[in-house]
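For this depiction, one protein chain was excluded, whereas all remaining protein chains were kept in their positions.
Going in written order, the chains are labelled A and B, and every chain counts its residues from 1.
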Amino acid sequence: MAAQSSDAAVELRPTPGRGALRSRMDRLLVLVVLLAIWVALSATLGSYWVGSPWGVVTRLGIDLWSGIWHALAFLAGTGWTESALGLMTRPTNLASGGEILIHASYTLYEAVAGFLIGAIPAAALPFLLRRLPIVTAIIDPFMVGGYGAPKLALAPLFILWFGIGIESKIALVAITVFFIVYFSALAGIRALDAKLVQMAQVAGASERAVARHIVFPGAVPYIFTGFRIAMPYSIGGAVIAELISANRGLGYLIQLGAMNFDTTGVFVALVAVTCIVFVGNWSVDIVERWLLRWRPPADARAELKS
Amino acid sequence: MTAEPLLEVRDLGKRFAARAGRDAPAWVIQGLSFAVSDGEFLTIIGPSGSGKTTLLNMIAQIDTASSGTVRFQSEAAPINDAKSLNPGLSCKIGYVTQEDNLLPWRTTLQNVLFPLRVQGRLNDKTRAHAETLIKAVGLAGFESHYPHELSGGMRKRASLIRTLVYDPPVILMDEPFGALDAQTRVQLQEDLLRLWELGRKTIIFVTHDIAEAIALGDRTLVLSRAPAQVAGEHVITIARPRDIRGIMGHPEFGMLYQSIRAQVQ
Partner (left out) sequence: MSTTESALDLAAEASPIKWRQYAVTIGRIALALALLAAWKIGADRAGPIYVADPVKVAQRIVEDLSSGALLRHIYVTLRLAGIGFAIGCFFGVALPFVLRRLPRLTNAIEPYIMASVGVPKYALVPLFILWVGIDDAPKLWLVGLLVFYPVFIAVFAGIRTVDRRLINMARVAGAGEATISREVVWNSLLPFFFASLKIALPRAISATIIGEFLVGNEGLGYLIENSRQNFDTTGVFVGIVVSTAIVLLINAILVWLDRRHSAWRPTDRDMQL
């Protein structure tokens, strides 16, 4: 029976110093092992099953590269960039020109537009209803129902209504994001520090000033938590809708690859989707950190609460 | 009482590993030695941060020692190696910790019976014994309550009788009454002495309260500041049974208090 020094929680993180280096080496080793497994599987089982790692790398690389060149061409004028592009792509014989980027931009557009259309009203609603708690109470069961209901099941309905284009995806993302952000914003309003409001009123602030200077900044962390939770749903929603019915976007590419038994293509699109999710997470983090510069770091926050 | 000490601590030392940013690792306890006889009530006084809890942790074998030995019934306990620790020394050492550590998802009765259950000693006789203890500390009627429904004092009492219920020969107590209000504390001190008189267990009781140490113990050890050692030993000459409420009026109390106080600096 091994016992350690009496801390309150089981320590699974490496201690700083020698332990951190070993932990990094361990993680690097795992990455190498995973890649090695992928290459080995690809070599033995064939590219139908796991795609070809090299194929994924080259296709992504070429797509990105030619995508950049096309962007340059668009900005700087066609002439010399086109011939340079031809020079580079001739050996690989691939006619694709930044295809991934185009499809990725569709998916991204759907996700972002849907996110904004859903999140902004959702964040605003609790503010508008702040002085009308009865209305909030009335709509609460409907909101809870909307939150719990499977919004993604509406995808075919939206496709029926808006067709195969981006509108159906935007609508799906918007409704998915709406309920998530609504409840986060509601929590932010409810967590209001009454003492701060009193202080402001004593200092002579009007209702609107209180809302702007006290209520809103206090609710922002909660709203951003809602954003962070909703963000993967927005990309996921766009991709799912594209899987069902689309002619553009990364979900479409995945489906296309699968239908053509082009597993490498499927992997390429999956890598692109994952990248977008990471970029999305990262952007929300950056914006939040900037907006919340005034907050003490997490541990100090915990002390303040007690 | 046998001549051979029941529990002996020799040259005990504990050093915590250096944290990032600090220099050398600090010795919390160093060269600490004392012995406890069978049936003795030993109190240990020390200022806060003198490593009292660490000392008890090592005796109870929850923590390893950096140096020195702990001998129980003349056998050395394996406390230098984390892997061979035997917490509670196979149920021979009970430990009433500072926090009550009651299982939040179990009722009072289930918590009190917990050691009996895991040791496989749950039967009618032991159940009856548990009920007696519950009544003795005034928790009758609260058997089906959950810990969060009990007051701090009640939880302390429950955690106390949880250790008493399985009758370990040695019981360690780490400032068990420290967080309670004065009234409850006196009540529990009386309860504890009454229960101890019935069974005459060996108790090592750690406190920072000099009056409490004098009132309860046969003998008191004073610990120095870090690195902690035994700074002094005082035999409590006040006869038993003790009157807790009036202890301060006892003629011997004043002298003992002064001499102990002088050492606790």
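FYI, a residue touches a chain if its C-beta (ideal position, glycine included) is under 8 Å from a C-beta of that chain, and two chains touch if they have at least 3 such contacts.
Note that this is a predicted model, so its numbers are computed, not measured.
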| item | value |
| --- | --- |
| Residue of B:Gly31, B:Pro47, B:Pro87 or B:Pro227 in touch with the missing chain, whole complex considered | B:Pro87 |
| Contact partner of the left-out chain, one of B:Tyr95, B:Phe142 or B:Phe205 | B:Tyr95 |
| Touch with the omitted chain, as defined above, among A:Leu129, A:Val197, A:Leu243 or A:Leu291 | A:Leu243 |
| Residues from chain A at the interface with the omitted partner, ascending | 1, 3-4, 6-10, 12-14, 23, 26-27, 29-31, 34, 48-49, 134-135, 137-139, 141-142, 145, 148-150, 152-157, 159-161, 225, 229, 232, 235-236, 239-240, 243-244, 250-251, 254-255, 257-258, 261, 263, 266, 269-270, 273-274, 277-278, 281 |
| Positions on chain B where the hidden chain makes contact | 60, 62, 87-88, 90-91, 93-95, 97, 99, 101, 103-106, 114-115, 118-119, 146-148, 162-163, 166 |
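Basically, only the chains that are shown with their structure count from here on.
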| item | value |
| --- | --- |
| Approximate Å spacing (C-alpha centroids) for the pair chain A, chain B | 54 |
